[in-house]
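Remarks on the structure that follows.
Removed: one protein chain of the complex. Kept in place: all other protein chains.
Chain IDs A, B and C follow the sequence of writing; residue 1 opens each chain.
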Amino acid sequence: MSDITYGKVATFNTHPDASIPMESPLSVAFNTGSVPAATSGSRVLFKEQAFLGHLILRGGAIVLDEAVRKVLGISLPGQPLGLALDASGERSVQWLSPDEWLVIVPGGEEFELEQRLRDALGDAHYAIVDVSGGQTLVSLEGEKARELLMKSTNYDVHPSRFPVGKAVSVVFGKSSLILRRPSEERYELVLRRSFADYLYRWILDAGAEYAIGVEQ
Amino acid sequence: MSQVNRLRQGGRIDRARTLSFTFNGKRYQGHAGDTLASALLANGVDLVNRSFKYSRPRGIVAAGAEEPNALVQLGSTEAAQVPNVRATQQALFEGLTAQSTNGWPNVQRDVMSLVGKLGGRFMPPGFYYKTFMAPASMWMTYEKYIRKGAGLGRSPMENDPDSYDHLNQHCDLLVVGAGPTGLAAALTAARAGARVILCDEQEEMGGSLLDSRELLDDRPAAQWAEQVISELAENDNVTLLPRTTANGYHDHHFVTLHERRTEHLGETAPTIDGVRPTRSRMHRVRAGQVLLATGAHERPLVYGNNDVPGNLVAGAVSTYIRRYGVVPGNKLVLSVSNDHAYRAALDWDEAGREVVAIVDARRNPDGELVEQARARGIRIIEGAAVLEAKGDKRVSGARVATIDAAAFKVTGQAELLECDTIASSGGYSPVIHLASHTGARPTWDDEILGFVPSLVKGVHAAGSARGVHDLAGGLADGAAKASEALAALGKSASAIEPPRADAIREGQACALYQVPHEKPTLRAPKQFVDMQNDVTAAAIELATREGFESIEHVKRYTAMGFGTDQGKLGNINGMAIAARCLGKSIPEVGTTVFRPNYTPVTFGAIVGRHCRELFDPERYTALHQWHVENGAEFEDVGQWKRPWYFPKTVNGKQESMDEAVARESLAVRTGVGILDASTLGKIDIQGPDAREFLGRVYTNKWAKLAPGRVRYGLMCKDDGMLMDDGTTSCLGENHFLMTTTTGGAAGVMEWLELWHQTEWPELQVTFTSVTDHWATMTVTGPDARKLLSEITDIDLDREQFKFMDWRNGKVADVPARVFRISFTGELAYEINVQANYAMHVWKTLFEHGKKYDLTPYGTETMHVLRAEKGLIIAGQDTDGSVTPEDLGMFWAIGYDKPFSWIGKRALTRPDTARKDRKQFVGLKPVDPKVVLEEGAHIVVDKDQPIPMDMLGHVTSSYYSPNLESGFALAVIKGGRDRMGETLYVPMPDGQAHEVEVVSPVFIDPKGERQHV
Amino acid sequence: MFYIHCPYCDEYRDEEEFHPKGQAHIARPEDPESCTDEQWGAYLFFRDNPRGIHHELWVHAIGCRKFFNITRNSASYEILETYRMGEQPRFSAEHPEGKSAEQGAAVNVADEAGVVAGQEGVKA
Partner (left out) sequence: MQRYSGFGLAKHALSHHENWQRQWRNPTPKKQYDVIVVGGGGHGLATAYYLAKNHGITNVAVLEKGWLGGGNTARNTTIVRSNYLWDEAARLYDHSLDLWKGLSQDLNYNVMFSQRGVMNLGHTLQDMRDIQRRVHANRLNGVDSEVIYPDQIKEIVPVIDTSKRARYPILGASWQKSAGVARHDAVAWGYARAADALGVDILQNTEVTGFKIRDGQVYGVHTNRGDIESKTIGCVTAGNSGVVAKMAGLTLPLESHPLQALVSEPLKPVLDTVVMSNHVHGYISQTDKGDLVIGAGIDGYLGYGQRGSYSTVEHTLQAIVEMFPIFSRVRMNRQWGGIVDTCADACPILSKTRVKGLFFNCGWGTGGFKATPGSGHVFAASLAKGEMHPIAAPFSIDRFNTGALIDEHGAAGVAH
């Protein structure tokens, strides 16, 4: 049974045992839209990291911090707009609001992680919500990645204002997304599933003059 | 074609690159570096347009953004047309094609000019308000002919082949204007390490330095500019934006900069390195501080026939000579009120053409430039001005006389000077537009005879923009103000050491705006103030006589300053004339208010990429591609694309919507159908107080809903009106999953947070949107259980899994939550799976569904089915004025809940408590073939004359293949007491449909089918 | 185009990320049932609408999704302060230059780690 009740809250493992085909939020874009290949002239590279585990944590920072450190080995970013990664860079915790964080882990880890966090958190008031099916992570790299972002969001992405280790929710085109700076050379975008096709088209359009390439 | 006015040398044009262009059908040549205006002047083209109202011949007056006359229609193809391009700001490119915006059949021989000549007198300001009133019925006819004269250029009639984009920029200091002041400011800030944006509207940065006679550090001023620009270009923190106009200042230092990226290259964007750049780009700049180094516009003098081609502002003459190597005439009369403008005569003289005279309004002018002119033997007529220009399509002479400016009269005998060019200068108006976009009113400065900007915190003006007109002063001021601006940001920047400029001693200017004439203004030759709108000094005088005393009234009555130049040349003169007429001073008459844009901006640039397929996001569900592949027609619901219906093609003919809906809805009632319900909003709610919270925001009770159960809820605003509805499931004691309407999802989410954060923060509860995480598939119809049982491990036994229960399990091997709720009235299961697996589950359902003829249906069938069952759609059957009581949903109103839930109190207000409010009912047309029109109104007496007393309206109406009849839902005054009554629905054709008021539940009133 | 300091994100963000939600400090009456129709009408619809200093509720809709208050001049559009729910403004029509820091709690500072949003206070 995939459902386990932790006290008074139901958890749910969304993943099947069998190998079932999955479709990412960008599947319509990739299947039916334009998918320009990366070339040596591409000054922006777009790459989806599909099917990761995405969890929303809600609650007090002190309580959550202890549990997250214990379970994930990452300190909960306490300062606004913080982004913390583990050594491998595969797991991250991002500040979303004073009582809300986004955890991203390799796909399939999220349910076990949720259980371990719940075990660690006990009776405190908190919430953990699996949103893995609702969003996808995309990375943008290349010398013109920042300029592409400037076309799309009014957030100041200058390195002095948007250094490594920062993550923000921003207006992007006429939609919104989460913008992260996990490393010097890479930006990450977290797209909402239903807006993914629009955002993809927006990014391709904005990136056309930089010969944007898409790696699937 | 020879460039008759092109000097053999000089100017910043590239003589090696000759460019051909066409103006009014004739081919000409110019050079790279020319503007269209300089190229036309080089070719001796005097007449470039006809005026708007009087069709008078007009020539080029200025050299920049202030030009009122030289507006052209650009473009050789229909799609490339651009109306009203200022020739003074359009760079010349190979093949440029332009024509005058006015003049028929052509600008040389304009039929309307006759009307202008004869009718001019009959068209004073306010002309339209005083005529065309009789007979009343004729106005539309009169107007039709009036409209024929409307407009300058024309809109393209084909779609734009170019694209546009935005770039969001941030900086510490935005410097507007790259003349001496702006360059000194930018350099100061850049050397201090600040993030700097420097923009300039011209093709080339440098501003007045590009045509200056002065030396900086003993070198031509332009060389200093080049050196500074190259230093700035090297600096990573500096963004240089030439060809970029700062058009609007919008609160908190948000400034729009319009960069013309390709307009100097061609009429449409060319392909460069395989990429077609956007035609223009809007930089949306958020600056820490803003420094306006926007310079000043020279004011022409207002004298008789000052609009005849060959009349220019003095500075423009210098610009054309020094920057473009073009001298726009042979014999010059220069009429001035100040020293600075003497440069025009010196430049003209050096170009080897004749300066007939300098007419100076001052007695005994004695500045250095005056001395230089004297030394060259140029005749200077003191205490005098040009009263009137002579000539028709080109100046042929200037009537000059001594005047008493203060007494506004001509004191001497007029002398006619033969000339072909009159240049004038009445002083310099700081360019304060951006500063006044903030709403800050500028103030008049008697010292500089101009308005200086009032500045909001963080906006600075420097140099000419605040009346510091001399070069050395402007350089120092730019550096100092940049340093001040950065200090306001807590950054220290020492002002750069400006280059050495030789101070030129200038005499005091005198105040002269309108030049007196021997005849009174109303009888004198037309003295133009605003050339683009044909506003004369006489018009202003007349307006003041008629009681228009506020400058705003004068402007509106005469249309002064409403042109595409926004009165850059004329407004101050106009105000001075109004002040003279009213016997007041200029500041008493009022200040001038400018609005964005500084110069007109292409719609496309403001729109950016938010057009066509990117106009608004299209939201897709996880099953979107299947819907497309299976021929769905889509309905726009909010931003979502939802399948509307799935037409089948039978014998090569595609079903109509009615046919498809009939088939789909019968399938659900008799077999099994499937709907993609993923767009419904879904909110995960957790916390010990989740249940209490639900009880406060929903009208009904939540205290006892057990895990595994689902309940329908109504949500009101505190005015008692329904805002949304949906089901909420109890997942655990402290855990709920709320659903909302598709359109209401974001609003409900914010609503819950609003109440939690601002009213009840003590409640321990959290809300998280999971709309996109889950895909929702509704399998419904009598065969739903059979179908689902084939691919699920959930026990679907009717006793084990009841209506309004939910269960966990696997569907098509994928973990799923299945909710037994029904929006069709049939047996129904809503299957929720993680969206990445949705397509697999959906397709598996169809594999197994073949034998049941599983039928996909869309929103239209969904609407029919729910309406048959009397279920509302919030937003369709309700409109913001409907309470739960109006809907008759008393079963969903917890009157006795301890907490006064949102909306409860409002229900007892006198109007909300009325018994005869519009109430939700069903309507059955007496003729079953009739399908009532949604939105039609209902009356008691079909024969009542108009206005009729309306009881209410049809909110939903369909043909039901199940009922074999049309049926409708409606809201009707006192409807619940009207059951069985016959009412009428009057139609535009005079017919009235007879309807019976019935229960809104048309099918299975006992609910047996959904419980099977 | 306002540039608004979000008191939770602790940085200036563009107006397009925020939604205005009307006059601030309008608390729902404690006991709605005992309100007269006039009192209920006043709560729902009647507003100060001043030309000058105005306290208003905004939400950082695309951002941290938190509600907070702004003291803004409705004529000049200058923002004098932003403050969190439950805090009182320093600037008001009575104190256009601002109360001293001890008297008013509202300051533009970051949320410190460990503060639970659920305890941040109320509109009134």
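Methods note: a contact is a pair of C-beta atoms (placed from the backbone, for glycine too) under 8 Å apart; a residue touches a chain by one contact, two chains touch by 3 or more.
What you see is a predicted model; the values in this text were computed from it and never measured.
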Which chains here touch the chain that is missing from view?
-> B, C
Looking at the whole complex, which of B:374, B:393 or B:909 touches the chain that is not displayed?
-> B:909
Out of B:549, B:733 or B:994, the sole contact with the unshown chain comes from B:549
For the full complex, which residue in B:148, B:915 or B:929 touches the chain that was left out?
-> B:148
Taking the entire complex into account, which one of B:14, B:158, B:497 or B:762 touches the absent chain?
-> B:158
Sites on chain B contacted by the missing partner chain, in the whole complex = 52, 80-84, 121-122, 124, 127-134, 136, 139-140, 143, 146-148, 150-160, 162, 164, 248, 250-251, 254, 256, 284, 437, 439, 522-523, 538, 542, 545-550, 552-553, 556-557, 559, 562, 564, 566, 595-597, 600-604, 606-608, 610-613, 615-616, 618, 635-637, 719-720, 875-876, 879-881, 906, 909-912, 933-937, 939, 946-948, 950, 953, 955, 986, 988
Mind pulling the chain C residues that touch the left-out chain?
-> 1-2, 15-16, 19-20, 22-23, 37-38, 40-42, 44-51, 54, 56, 72, 74-77
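Heads up, the rule we're going with is that only the chains that are shown with their structure count from here on.
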CA centre of chain A versus CA centre of chain B: separation in Å?
-> 34
CA centre of chain B versus CA centre of chain C: separation in Å?
-> 29
Going by the touch rule set out above, which residues of chain C reach two or more other chains?
-> 14, 65-66, 117-118
Out of chain A, which residues touch more than one other chain, so two or more?
-> 59, 99, 125, 154-155
Which chain B residues qualify as touching chain C in the complex?
-> 250-254, 286, 439, 456-457, 718-719, 750, 753-754, 756-759, 761-764, 900, 904-906, 909-910
Contact residues on chain C for chain B in the complex?
-> 1-3, 14, 19, 21, 27-28, 31-33, 35, 37, 40-41, 43-44, 57, 59, 61, 65-67, 76-79, 85-86, 117-123
Chain A touches which residues of chain C in the complex?
-> 8-11, 13-14, 16-17, 62-66, 110-118
